[in-house]
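So the structure is just underneath, and the comments pick up after that.
Of the protein chains in this complex, one is absent; all others appear in place.
So, chain A:
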Amino acid sequence: MMRKKRRLRRGWLGDVISYAYLTILAAIAAFPLLWILLSSVKSKGELTGNPTAILPKEITFDFFKTVLGQLHFNVNIVNSIIVAGCTTLIAITISALGAYGVVRFFPKFGKVLTRVLITTYMFPPILLAVPYSIIMGKAGMMNNRAGLIIVYLSFAVPYAVWLLVGFFQTVPLEIEEAARVDGANKLQVFGKVVLPIVAPGVVAVAIYTFINAWNEFLYSLILMNSSDKMTVAVALKSLGGQEVMDWGVMMAASALVVVPSVVFFMLIQKKIAGGLAQGSIK
């Protein structure tokens, strides 16, 4: 493989341009994250007094103390973990069964399913916001985390099914048949034979589902309005509504929200990217 690569004729100029271009892009891509982290540990005076200084003169964690101590952001973090965690568990269970069912029992239905899922992807989130707010209001589930979880399933399940179909298609039928001969029933075959093979893919999709639920904003904005029930995204929004914006506090809170997202995403990005491309073709 490597030898083959080397045989290709390549210009050094193209390499230089590629590295330079990627360096610029990477700097722009990473700058906001870097700036959030740096701003969150600077002092108040330095934030406004010296806007272009990159590194902080002295590191202080005062903003984090305000966010967690006075604003009780930890409550919102726990809300988000509950909502995103339950959404993920329920969505992955439903989607794994569904994706496997389609791949194994209704293979011809697969192409239709892709079209159906793309159509659901087409529904504007704002289109669903109106009926969700009416339905949840009627059901008395405003400001209710269980209600928000149900709403989150609406986008989590179709997306997870779509990604998982790609992973289940890689499991050879012969392995399953061998287990069937040994007397296992269909659910056992699924749980003990198929699932372990696709486990890395399922974990990746689960983490992706978690990140999407953690990041979600619109439905949470519409359905949750008491500060002790809000998810982090909406609690963060309410910080920006003050007369005088306290950017240091906003950056510290932002750091608490964005860092887990980025870290988890790094862990799974290769699997998800491949799955997206595969799932979108089939």
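Keep this in mind: a residue touches a chain if its C-beta (ideal position, glycine included) is under 8 Å from a C-beta of that chain, and two chains touch if they have at least 3 such contacts; residues count from 1.
Keep this in mind: contacts and distances are computed from a predicted model.
Taken from the listed names "Maltose/maltodextrin transport system permease protein MalG", "NADH-quinone oxidoreductase subunit J", "Carbohydrate ABC transporter membrane protein 1 (CUT1 family)" or "Ferredoxin", the protein name that UniProt assigns to the chain not shown is "Carbohydrate ABC transporter membrane protein 1 (CUT1 family)".
The residue touching the chain not shown here, chosen from A:124, A:140 or A:183, is A:124. Those residues of chain A that touch the chain absent from the view are 4-5, 7-10, 14-15, 17-19, 21-23, 25-33, 35-36, 39, 47-48, 51-52, 93-95, 97-102, 104-106, 116, 118-135, 150-151, 153-154, 157-158, 161, 186, 190, 211, 214-215, 217-218, 222, 232-234, 236-237, 240, 247, 250-251, 254, 257-258, 261-262, 264-266, 269, 273-274, 276-277, 280-281.
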